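Only one structure is covered here, and it is reproduced in the block below.
Omission of a single protein chain aside, the complex is shown with its protein chains in their original locations.
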Amino acid sequence: MDKKDTPNNIQPGENTAVLLMHCPDRPGIIAILTEFINDNGGNILYLDQYVDRVNSVFYMRVQWDLTNFTIPADKLRDYFDTLYAQRFDMTYNLYFTGTPQRMAIFVSKMSHCIYDLLARYRAGEWKEWNIEIPVIISNHPDLRYIGEQFGIPYEVIPVTRENKPEAEAQQFAILEHYNIDFVVLARYMQVLSDNFINRYPNRVINIHHSFLPAFIGSKPYHAAHQRGVKLIGATSHYVTADLDAGPIIEQDIVRITHKDTVDDLVKKGRDLEKIVLARAVEKHIQHKILPYGNKTVVFN
Amino acid sequence: MDKKDTPNNIQPGENTAVLLMHCPDRPGIIAILTEFINDNGGNILYLDQYVDRVNSVFYMRVQWDLTNFTIPADKLRDYFDTLYAQRFDMTYNLYFTGTPQRMAIFVSKMSHCIYDLLARYRAGEWKEWNIEIPVIISNHPDLRYIGEQFGIPYEVIPVTRENKPEAEAQQFAILEHYNIDFVVLARYMQVLSDNFINRYPNRVINIHHSFLPAFIGSKPYHAAHQRGVKLIGATSHYVTADLDAGPIIEQDIVRITHKDTVDDLVKKGRDLEKIVLARAVEKHIQHKILPYGNKTVVFN
Amino acid sequence: MDKKDTPNNIQPGENTAVLLMHCPDRPGIIAILTEFINDNGGNILYLDQYVDRVNSVFYMRVQWDLTNFTIPADKLRDYFDTLYAQRFDMTYNLYFTGTPQRMAIFVSKMSHCIYDLLARYRAGEWKEWNIEIPVIISNHPDLRYIGEQFGIPYEVIPVTRENKPEAEAQQFAILEHYNIDFVVLARYMQVLSDNFINRYPNRVINIHHSFLPAFIGSKPYHAAHQRGVKLIGATSHYVTADLDAGPIIEQDIVRITHKDTVDDLVKKGRDLEKIVLARAVEKHIQHKILPYGNKTVVFN
Partner (left out) sequence: MDKKDTPNNIQPGENTAVLLMHCPDRPGIIAILTEFINDNGGNILYLDQYVDRVNSVFYMRVQWDLTNFTIPADKLRDYFDTLYAQRFDMTYNLYFTGTPQRMAIFVSKMSHCIYDLLARYRAGEWKEWNIEIPVIISNHPDLRYIGEQFGIPYEVIPVTRENKPEAEAQQFAILEHYNIDFVVLARYMQVLSDNFINRYPNRVINIHHSFLPAFIGSKPYHAAHQRGVKLIGATSHYVTADLDAGPIIEQDIVRITHKDTVDDLVKKGRDLEKIVLARAVEKHIQHKILPYGNKTVVFN
């Protein structure tokens, strides 16, 4: 089992393009776009599509090898704009796996999520997606040792009710300094301002420790214990202005019993949280999530 | 695989007693009660206990064979009252598997839950628990054919906002006529009055088609679709005066994706609902549920 | 919740066509086939495709509304043969939801799977797929009452080691009499001959009570208990000449503990078996299974 794990047989280091798009449904879109890619020397590695027949919306993700593709990457957007954007009323994003994606991790005091993310990063699980994690930001100094273990700058910015605007200004400065593309809140126990969220729309991923929409807000394990539920959950979602109400990316649950104390829920929940968050992060970096309205299309 | 399935090797038709109790925790309760049973010729078939160490409460379920038990069943309650109830400040129930338990099923128009319950009943899955289902009550005539298929009286009592007290009076008359012990709401789409619930405390089992406390009330699958969740659930609980807020007995979930329409959720939910309801009913008839506060201890 | 549950919003009674095909992968197949359907007035209701990039095979399922489709259903095969079969080296099946699919159920003595199937059938869950269940065949008379409850002929054909060829000859006569399209073995405890299987290739669905390939053959719950596993499973598969080795359609598991006796496994397994079998049957009748080699592509 020495081979690098590569979904869909994409080799690390390959230079590929990803088109993630949606538009009003109409016949022939797949045909036209795949022909365009094929005719210009692109070898399609992945294609998944979905039609929302109730609202007549067509969603697609196509990934192709750029090795023999005759259109230069930096002209591709022009081609799509000219040829298809208006014609299909198409909203799209283009990504190139040759371009690094720079992730910042925010943490508070709990280490299970950040350790899980950094272990994957260090093991090269995301290598073909060209992920870089240049900085960790925290409101507490407690986990500085993790930054040191992994050789990643760990910036402490204390946050209080009073200093939030100033604290966020500092955070922005750091995010800009490191040219950050998206933010992962790995059990970061502070609510972000609307200002923050508007700067990074659908680019801040949070893990909430309940199966949303149940137990919104703080202390969901206490609330779950109080209610006497027989399973607890975790939900990963894009952060929006409404607390814990953003588009859900991934959820999972684990069974509990009357024997479990709140502390047991916390403990069982930790494994859930880190796995659910990692799945969401992975879908994000693979450009497999298409947010629409307050929901997500998540390709597999 | 011809043998009847008998959990813990209790043979159908065996005459056993079940003690379900809780009291303030103190040392030696298990010893004293098991000695009492053993010394009087009872052979213990099952013992499970749980100590809530936060609130210092001891919960236990003991089941023993009455074949050589020297105390007559109808005197047993006297013995427990005299010897232990006050001494241990013990709240308890005694059940005898030789005594029939009479279940009424309430339905509206959907058949999946009632079919599942009746198939188990007819197959003899609950025979050792001496279950009888003498009547089905519905607010619609649609499923009368199921009553006919299984040879069970199917009583139609239409319910409107206006006639609810009269309708419930009719229901009570039927429940009393058939000497009903407990009621299973197998997707019965009417809210019961407090009056009804008070007559059958912890003896009305409902199935709600969401993972409570999310999506309380009507149309939870529509709400789940609207919210964009990635899993849907079902919850079985005892009915209390607060809508969908009674003690939870069992919950489970199934994964969905963006491809699932509301109709798909309804469909996937059906299998979940019937299995979750059946598990709860089975725990109830085995006297393995100990409600406390607004929660349940559920022994396995 | 009065609406019929209709996946993908296909209304019961609608007349649709389903194309299930695979061929060597090459660009433009989706485009060409969807254009063909669209150009001839077909409204595509469902399209899912999958490319096996290792073996370069393209798999697709398309379903479209025939209401305004200008090519008569009985000519459609000619068109596909002439236009595409050779050109794409395409293997395909065409189905019309207006044509009844006739299912026979085989049972022995256990009722949980057949009850579950018949409850779905009677509730109309499969109505839009035009399912008919005209006959039940058993090697034992025990479940005759179920045939009577549902008004379906129940044919008893005892099977012994000695009489198997004669017994199967009787079975074939019945299957032909009722014009049966496919057979569901709902815990039928006899091995079918190669002769039987060759007559119904990929048209006999079995439920095996283990997570195959573990615990092949008889008494898997005993073997599972003996091995001390912590979960038990069920597997639905097409029957082939090799015992329990046919293409797997669906599997699921349930957790067990050291407390569970063999009888408990039997009991927990029953719920699993019926749900796993029903899921497989449903995929089959929706023409969503594409067997290839000894595996299946199962569209959702």
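Chains here go by letter, A, B and C, matching the order in which they are written, and residues are numbered from 1 within each.
Here is the rule we use: a contact is a pair of C-beta atoms (placed from the backbone, for glycine too) under 8 Å apart; a residue touches a chain by one contact, two chains touch by 3 or more.
Just so it is clear, the model here is predicted, and its values are computed rather than measured.
The chain that is not displayed touches the following shown chains in the complete assembly: A, B, C.
Residue B:Pro27 is the one among B:Pro27, B:Gly151 or B:Gly293 that touches the chain not shown.
Residue C:Asp252 is the one among C:Glu14, C:Glu35, C:Asp142 or C:Asp252 that touches the chain missing from this view. Among C:Leu212, C:Val239, C:Val266 or C:Val281, only C:Leu212 touches the chain that is left out of the view.
Of the candidate positions C:Tyr50, C:Tyr79, C:Phe96 or C:Phe150, contact with the unshown chain belongs to C:Tyr50. Listed here are the chain C residues that touch the chain not shown: 50, 54, 211-215, 227-231, 233, 247-253, 257-259, 261, 293-298.
Although one chain is hidden here, its contacts on chain B can still be listed: residues 8-9, 27-28, 30-32, 34-35, 38, 44-45, 47, 49, 51, 53-54, 255.
Interface with the hidden chain, as seen from chain A, comprises residues 1-3, 5-9, 109-112, 115-116, 119-120, 122-123, 125, 149-150, 189, 219, 221, 257, 259, 261, 263-264, 266-267, 270-271, 275, 278, 300.
Note that only the chains that are shown with their structure count from here on.
Of all chains shown, the one whose average CA position lies nearest the global CA mean is C. The distance from the centre of chain A to the centre of chain B, each centre being the mean of the chain's C-alpha atoms, comes to 42 Å.
Chain B and chain C have centres, each the mean of its CA atoms, that are 35 Å apart. Annotation for chain B: residues touching 2 or more other chains are 257, 259, 261.
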